[in-house]
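Heads up, the thing below is written out as structure tokens.
Removed: one protein chain of the complex. Kept in place: all other protein chains.
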Amino acid sequence: MGAPQPGKSTPLVSRKSGQPATIVAVGDVRFGGRKVVLIGGPCAVENSDQMTRTAAYVSAAGGSMLRGGAWKPRTNPYDFQGLGEAGLEILAEARQASGLPVVTEVLDPRDVELVAETADMLQIGSRNVQNFPLLREAGASGRPVLLKRGMMTTINEWLSSAEYVLAAGGSDLVFCERGIRTFEPTLRNTLDVGSVAVLKDITHLPVIVDPSHAAGDVRFVTALARAAIAAGADGLLVETHFAPKQALSDGAQSLGPDQFADLAESCRAIARALDRDL
Amino acid sequence: MGAPQPGKSTPLVSRKSGQPATIVAVGDVRFGGRKVVLIGGPCAVENSDQMTRTAAYVSAAGGSMLRGGAWKPRTNPYDFQGLGEAGLEILAEARQASGLPVVTEVLDPRDVELVAETADMLQIGSRNVQNFPLLREAGASGRPVLLKRGMMTTINEWLSSAEYVLAAGGSDLVFCERGIRTFEPTLRNTLDVGSVAVLKDITHLPVIVDPSHAAGDVRFVTALARAAIAAGADGLLVETHFAPKQALSDGAQSLGPDQFADLAESCRAIARALDRDL
Amino acid sequence: MGAPQPGKSTPLVSRKSGQPATIVAVGDVRFGGRKVVLIGGPCAVENSDQMTRTAAYVSAAGGSMLRGGAWKPRTNPYDFQGLGEAGLEILAEARQASGLPVVTEVLDPRDVELVAETADMLQIGSRNVQNFPLLREAGASGRPVLLKRGMMTTINEWLSSAEYVLAAGGSDLVFCERGIRTFEPTLRNTLDVGSVAVLKDITHLPVIVDPSHAAGDVRFVTALARAAIAAGADGLLVETHFAPKQALSDGAQSLGPDQFADLAESCRAIARALDRDL
Partner (left out) sequence: MGAPQPGKSTPLVSRKSGQPATIVAVGDVRFGGRKVVLIGGPCAVENSDQMTRTAAYVSAAGGSMLRGGAWKPRTNPYDFQGLGEAGLEILAEARQASGLPVVTEVLDPRDVELVAETADMLQIGSRNVQNFPLLREAGASGRPVLLKRGMMTTINEWLSSAEYVLAAGGSDLVFCERGIRTFEPTLRNTLDVGSVAVLKDITHLPVIVDPSHAAGDVRFVTALARAAIAAGADGLLVETHFAPKQALSDGAQSLGPDQFADLAESCRAIARALDRDL
């Protein structure tokens, strides 16, 4: 135990004394600056109409980036695994129509090149936080990387995983806290807001939070989102669906359009209280 | 897993449909209303001068209540165990001088009557969250109770412990989240802000947060305090010492007077963003 | 992390270099010697007939000590809390009839003297592992103490709690591992057999295991019991009821008489493979 010290074992990721925060740019979006970045979108890309509608209301609410899964890492092999390459094309269309950059998850090192052609940012999901071949390919892809924390990853391990990305040539990485696994069963995971505060101290890279996977229940997503910003998060990754009850996956934690707009407004007030904006 | 439902097993603690929030009064202090309550003070009561000084700057910063331990539950039998009854007298003097109500921990059911004569509110600490004889005595004492969550207490168990207090005749109880024990070693505990959001939904009783024990490191206390309020907490229990390096216990997590004032100001901005105050 | 070193902070409990194992005697029973001690009995003392029947088959199977709760620490205040003083009398009768010494839990420091008059050994339960006034009273009682590990207790904290008992004058203490709380929900708790191996190394005191609370399901109790002995445990504390389906508490994890006899036989074979007996 004890407060973390800037680590010699992660020289590229750790903040050196006096080093300013790194701004990670994805299109026009800037992670790590004064503005808190709001990313919205469905768990899984389902069809073109869904993504176009979503992009419209995400943007109207103040969101500046779009998320959506083309490949879904599902615990069970018989669950819906995503549209794959067809999902990438739908994301490309939605970006074209909305002007919003897109982030999507890549699961397989063999897909990195393909995904990097379409996506503006590559997401490495929780289950792959120590998938080292994937981290290396993502780092070598030239695309910014969004690195989610694993469900049982310590902060030090997470920093080391980010170091794999940077050591492979990547320079733009954003951490994403999404809740950890604990003994407490009420919510899906336990959001570790302390990790946000610690990371803002020990690394120069931006940190965002996914309150949707942490809560697993729409009723509690906004409270967690506010807490994340209050703890210092540089952005939010929020699941939203234009019709949550029809979602092919994770409907219970997906905000509808009005709920998404309410979250944005509520979080904007917190951001402004900290001299930031959203 | 799954979102909690109002529990039939905890009829006094659970919020009935449409039931308004309960306001718990301790002297002039109101827990659960628009104003976020800030409680400050040292881990352990050391002497009269310390408590008088502390009361002055806590009050000046906007704090409305004083904390201080007369009996300290220490993991090791050879560590400082608190001043005991002499500590209670010092607390009484500090209250007299400052006008601030005091909350202090009681460890032993045989001490409840004695502590209740002096303290305005009885604290049940994390290690005693399932000390049922103590919960019953506290409930029967007539004093409001501050019930800390145990390091590995589920939300449902915590509600049941509160039910013991109310079933024994108590009516005024405030929950205090203080971080749970997880695999993550960087900070002392993992603050579970989700529990605040859940409790505000399923019980009519107020919920406050102790960011000091969660962080265990002054550098991160204020960020956790802000996150707590953003998640909906009705108050904060913060360790502060007029000279942290001289503290007999928990100095590493105790804010000095200026840091305490900064925390109050920073948290006030968050409270106001939520149409509350501090 | 790292292997534990004999602790300076727990001088009475830690094993000094070359120090032999301490044998804790309870009546004719010896904990810590060649013979593995088997303790059997119900979760809760219900009536005299129940205890007499239980004592008979526990003894016939090779058990040498009787357990049964007179006061039950129940999570919910409205659940059956035990027979209290009447339960003690039933235990005394069962001991008289069977010749087996009895161990029973004490929850309240005010009851220690009373319980110590009847019980041959005082059990401190998981929820009270850091109930320091209770530990001190138990240590001062003159009776041997069975100290269960808390659901959230690290090995180092457990040693410190034992040190409270010995520092208060106790000399005879037996540790009891009973499963810890983790993220894994399948069984009731996660039996930490590693803690048995570690304790046998760093303390001179005996260590037993409660496989019933760890498993929470009769189908898995015997496998855990065998594992415990294979890891070096000096005894077993097993829940058994002459008619598990009628048990007032914990029926799902209580072995019937035949299952208890099978467990004893299966564990005896493991003990003999290690040059011990049961």
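Going in written order, the chains are labelled A, B and C, and every chain counts its residues from 1.
Quick note on the criterion: contacts are C-beta pairs under 8 Å (C-beta built on N, C-alpha and C of every residue); 3 or more make two chains touch, one makes a residue touch a chain.
Predicted model, so just to flag it, every value in this text is computed and none were measured.
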Out of C:A61, C:I90, C:I155 or C:L237, only one touches the absent chain, namely C:I155
Among A:K35, A:R53 or A:R127, choose the residue that contacts the chain missing from this document, as touch is defined above. A:R127
Please identify, in ascending order, the residues of chain A that touch the omitted chain? 9-10, 73-78, 107-110, 127-128, 130-133, 150-152, 157, 160-161, 163-164, 167, 181
Absent chain, residues of chain C that touch it: 1, 3-4, 152, 154-156, 180, 182-188, 190-198, 200-201, 214-217, 219-220, 223-224, 226-232, 269-270, 272-274
Spell out, residue by residue, where the missing chain touches chain B. 152, 181-183, 185
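One rule holds for everything that comes next: only the chains that are shown with their structure count from here on.
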Distance-wise, how many Å sit between the C-alpha centres of chain A and chain C, to the nearest whole number? 48
Averaging over Cα atoms per chain, report the distance between chain B and chain C in Å. 34
Rounded Å distance between chain A and chain B, as computed from the means of their C-alpha atoms: 34
Chain C: positions in contact with at least two other chains: 181
